[in-house]
Structures are given as C-alpha cells and as structure tokens.
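Contents: one structure, followed by commentary.
Missing here: one protein chain of the complex. Every other protein chain is in place.
Chain lettering (A and B) follows the sequence in which the chains are written, and residue indices restart at 1 in each chain.
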Amino acid sequence: MDFFGIDIPSYGWQTVLGSAISGVFLGSIYALVALGLTLIYGVLHIINFAHGALLMLAMYAVFYLWHFFGIDPYLAMLIVVPGGFLFGYGLQRMVIGKASHGKDEIILLVTLGVSIVIENAALFFFSATERSVRVPYDLDGIDLGVTFVVYPELAALGGSLLVTLALWLFMSRTDTGKAIRAVARERQGARLVGINVDHIFAVTFGIGTACVAVAASLLVPTYAVHPQVGYLFVLIAFTVVVLGGMGSFVGALVGGFLIGITEQLGRLYMGESLGVITISVIFIVVLLFRPTGLFGQRSG
Amino acid sequence: MSDRTRLVGWAVLLAVLAMAPLFISSGRWIDFLEMTLFVAVLGQGWNILGGYGGQYSFGHAVFFGTGAYIQALLQFKFGWSPWITLWFAVGGAALVGSFVGYLSFRYGLRGSYFALITLAFSEAFHVLSRSFPAITEGGRGVQLPLNQDAAQAISSFQFNFAGPFLSAYGFYYTIFALLVLAYAVTWWMEHSRFGAQLVAVRENEEAAEALGIDAFRVKLGAICLSAAISASAGVYYVQKYLFIEPGIAYGPAKSVEALFAPIIGGLGTVIGPLLGSFFIHGVGEMTKDMIGQVLADRPGVDLILFGVILICVLAFLPRGLAGLLEALWKRIAAGRNA
Partner (left out) sequence: MLEIRSLCKSFGGLTAVSNASLDVPEGKIVSLIGPNGAGKTTLFALISGFLKPDEGSVIFDGIDITGRRPHGICQQGLVRTFQVVRPFASLSVRENIAVGAHTRIAKRAHALEKATEVAATLGMEGMLEQPAGALTIAGRKRLELARALATGPKMLLLDEVMAGLNATEIREIVDVVRGIADRGVSIFLIEHVMQAVMSLSDYTYVLNHGAMIAEGAPRDVTREPQVIEAYLGHGAAARIAAMEAKSDA
C-alpha cells in the first residue's frame, strides 16, 4: 500500500495480534505512570511536569540497589516505594507548594523547574551512559504462539492491575482516602471541616510518586535507564491521562492500554521512527475535540 | 519609570553592546555575549506570547526549529541565497505559528492545556523531521557547505573565512542586529493598540471581549509574531554553525532556553529576556569558574543551576529581575524627591 510515498506493509493477523498484545503489556506500564499523574491532577488540579523525572529517579534508585547490593528489582519495591512516597511528600510540601503560592500557571512552571533540576542532577551525577540490569529471568517467558511474553511483561501487567485495585480500595475504604476525595471535590469545604489540606496535598503527591516507584521497579528489568528516560515518558503519560480523563483511575488503565496498543501498531505499520508520532497525534486530537477524555469529569 | 527614561537607558545599553567588540579582545567573552544575545532573541519571541499574551508555550522549539530547517534546507537543496531563504524561514515559522494557534485557540485551550499541546506539536515535528529523510535529511541532519572565499562572505552569510573584522565579529553583529530588530518590534507592540489588547486578553479574556476585542485574532497575531522572532534566532543559528538536526531543532533544550530568560528577567517587559539571559549566562560562567574546570565540563551543571534559579524566581520574584529593578528605581526616585 502506498501512502504519500510511505510503504504501508500488510501483515498477517498473527503479527498484528502479537503487536497488539505486546502493546497491552507496554500499556500497563503507561497506565501505572499515568495513575499517579491523574491522581495528582484530580486532587491538586496541577499538571505535574516533574512526573517523568521522578520516574527516572526511581529507576536509578532501583538500578543502584541492584548494582551495589544485588537487590532484585522487584524486591527493591519494598525500599523504593516508601522512599518514593516520602520524597514526593517532601517535594510537594516544601518546594512545590511553597513556591507556587497556589497559582495555577506558576505551579506548572515550578514543576517544570523541578523536572529540569532533577534530570540534570541525574545527568551530572550518573552521566548519560545507559544502565541496564541483568536478571536471570528477563529472557524467560510464555510462548503465546503469536508472540512471546517475557516474565517482566507479565509482572508489569499484574503489577499495574494490583496497584489500581489497591489505590481504588484505599480511596474508597480508608479515612485518608476519603479525606483526599473530599479535598479533590471541594477544597474550601474540606478545610472548613478540619482537614489539613496542605498535608493531604502532600500525601497525594507522595502516593503519586509511590505509583511511579512501582512502575520503575517493573520497568528496570527490561528498560535501559538514562537521564532522559523520564522525558520520554512524560508526554506519553500526559496523553494517557488526557485520553482516559483527568482524575479517573479507570481512564488511566484503559487509556494506558489503548496508547500502548496504538504505539505498537503504529511502530508495526509506520516504522520505529514514525510510529511514535501516533502518541502526539492522539494527544492533540483528544485535547482539541474531547478534552475531558473518555472517563473524565469536567475539571474545576 | 517614564518612557523617556527607558529609551535613554536602551540607547546607552545598545551603544555599549554595539561597541563591546572594541573593548573585548578575548574570544571567549565575545562568544559569551553572542550566546547571551542569541537566547535573548529566542526568549523575546517566547515573551510576546507568554509574557504579554499570558499563554505559556512549552514547545517553542517548534518555531525555532522550523525557521532553522527552512533556512538550511532551501540553501542545501536549491542553493538559494541565505538572504532570500531567511524570509521564507521566518514566514514559514509564522505559518506554523498560525496553524498551532488556530487549532489551540479555536478550541479554547489555555493554561496548562496550551502548554502541553505546544509540547506535543514540537515532539510531533521532532519525529516528522527524523522520519522523512527525503525531505529533511532525517537523523543525519543538514550540513551546509562552508564558504572559504572571503569575497563571498557577505553574500553567503558566512563569516568564518571573511576579512579580519568580519571573521571575528560578523556573527556578533548579526545577532546584535536581530536583537535590535526584535526588541524594537516588541517596544512598538507594547505601545500599540495591539499590545494593549493582547495584555487585556491576558488579564481577563471575557472582559476584553466585552470591550470589543476579538481575543482569537489577537492571540493568533501574537503567536505568529512570537514564532517569527524565535525563528530569526534559528536563522542565525544555522548561519553560524552550518548544521541542524532534529534533536537540536525540535528537542526540549531550545524550548526550555526560550522560557528561562523571560521568566527570570521579567515577563511582559521589553528588557526581561535580555536581563534574564545575561543573568543566567553570567551566573553560569561564575559557577564554572568557581567549581573548577573538571566539574564544570560535565553536562548538566548549567541546567541544574538554571532550574533552581527558575524556581527561586517564581517563588520570590514573580515580576522577575525587571520588576526588581523597577522597584529599586522607585525607591531611588522617592528618595530623591523626599
């Protein structure tokens, strides 16, 4: 097939299905990253530009825990997730919250500044060399016929579903979760009933960072770590959140899968290089024509 | 500060910059000034849309890169004179500006959504420029042939092999001329009806509409002007370095540089981007001197510092360095009158 001089190949359904399946696994990671982002947006109403940088930082943490102490990346979650929560809490409470004076446009720029500082600090301290982890199981997996699924991919899918469930349970069953939902819906009212809004903001940011830390653990076995890796994920994460709907967990999951599948199919039909443009295109189209996304509510 | 005072200040400043090469013999400092002026032009473009217009773009590289690519490709593929291609470069970027602006403003995108969509556009252009080597030379980039004939220096807009004066200062005066042009346009805009309407739209779009301002047309005009100015910086870049590739043209670095200078220097002021550029490059130089060559050469140092400065300025100096100077001037003036 010829399309403006680009060759569009035709593939058998097995290849397409295989591509789509690997897209689902890729998408589960995207969903996990997007989950934290959508939570932060839903509660604080800010677009956290530093989200990708936090992912990158968590990935380096997982890498160095493996490199220096031989800790398996999945086990590293036990350290990195609480650490991520504390880091996110501190970042919001002491830097972002303080610097923004609560003004939306400023918050966007402040999180941009934070992402620049973190990314370049990583560049400075860790250098641009790509780091990879070698684990004994990273090439083993299940043969599905149309494609071969390695264990880390399965873990990624399982992990993101578990985290989504855990998050949903937390938000609906615990007191803190209810407080967070209260603040998300009505900031002033929550303050009036005695909820410490600054603390809740920081907790939310911490949870968002913790989600990203889980994603990092799941990514490191199959993804090389380098200072720019966060930047690559940022636009994808935003696309997922916008597609799924700001503030919706289900949206983040569904959006993640859709984006993952689209990206893989895009790669298949348009080549490695051009394939990723599908993400930018989806992002632009959704923002223009359906900014609330698939599952989102009208943002405040 | 009255307009007259400001104009006098500008005259002095521009005279000093014009005569700088006479007093500075060190190549390093001329390079420093050139780099500073380059970012000051790039940033002024951003400032028109972001500072005066209140629409923060996170993907300004899309305008810089388009200007640079058109400038390079028309020379590379068709051998046109750089003095002709530059009009196409600036015009082409303005067209891209109107495209991005039309889509964004027609659908009412503002604030964070606008910032994100500009980022998406610059990423899209990044991918496109990499994926169509037949048009853009792809990842290889465009390398312009070096002109080594001194007689052709001006017509080829390349000064590396020109006479003694031009080879040392040709590019400095090029970026200086672009600075004067860009800043004069910004000054004119600030004192025009268009500028007043743009600022009104920034402050309160609905109130502006109620007063007869077509906010869509005004914002569209702003983004085209903004794109054109940032593209002119791209023209300079291509002529100086004779090379452009997708990462340089459309990567995040130029987008970030474009917004640092005006935010730190003072959004919505003429001098903001210049002040901001001087400040960050000056601090960058001082830091490099202090921490020693070994550490300074490692990538990332500059930007860590700039990021921290950005956060500090946002937190403590919302009106930037220009706002600080304005406040100081008022104190001095009040002291004199007392």
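The definition used in the following text is that a contact is a pair of C-beta atoms (placed from the backbone, for glycine too) under 8 Å apart; a residue touches a chain by one contact, two chains touch by 3 or more.
The structure displayed is predicted, hence computed values, not measured ones.
Shown chains touched by the undisplayed chain in the intact complex: B.
The missing chain, though absent from the display, is touched by one residue of B:31, B:149, B:203 or B:289; that residue is B:203. For subunit B, the residues touching the absent chain in the complete assembly are 191-193, 196-197, 199-200, 203-204, 206-215.
Methods note: only the chains that are shown with their structure count from here on.
Subunit A and subunit B have CA centres that are 32 Å apart. Interface of subunit B with subunit A (complex): residues 54, 56, 58, 103-104, 107, 109, 111-113, 115-117, 119-121, 123-124, 127-128, 130-131, 134, 252, 256, 259, 263, 298-304, 306-308, 310-312, 314-315, 318. Residues 5, 46-47, 95, 98-101, 104-106, 108-110, 112-117, 119-124, 127-128, 227, 231, 235, 238-239, 242, 270-271, 273-274, 276-277, 279-281, 283-284, 287-289, 291 of subunit A are the ones touching subunit B in the complex.
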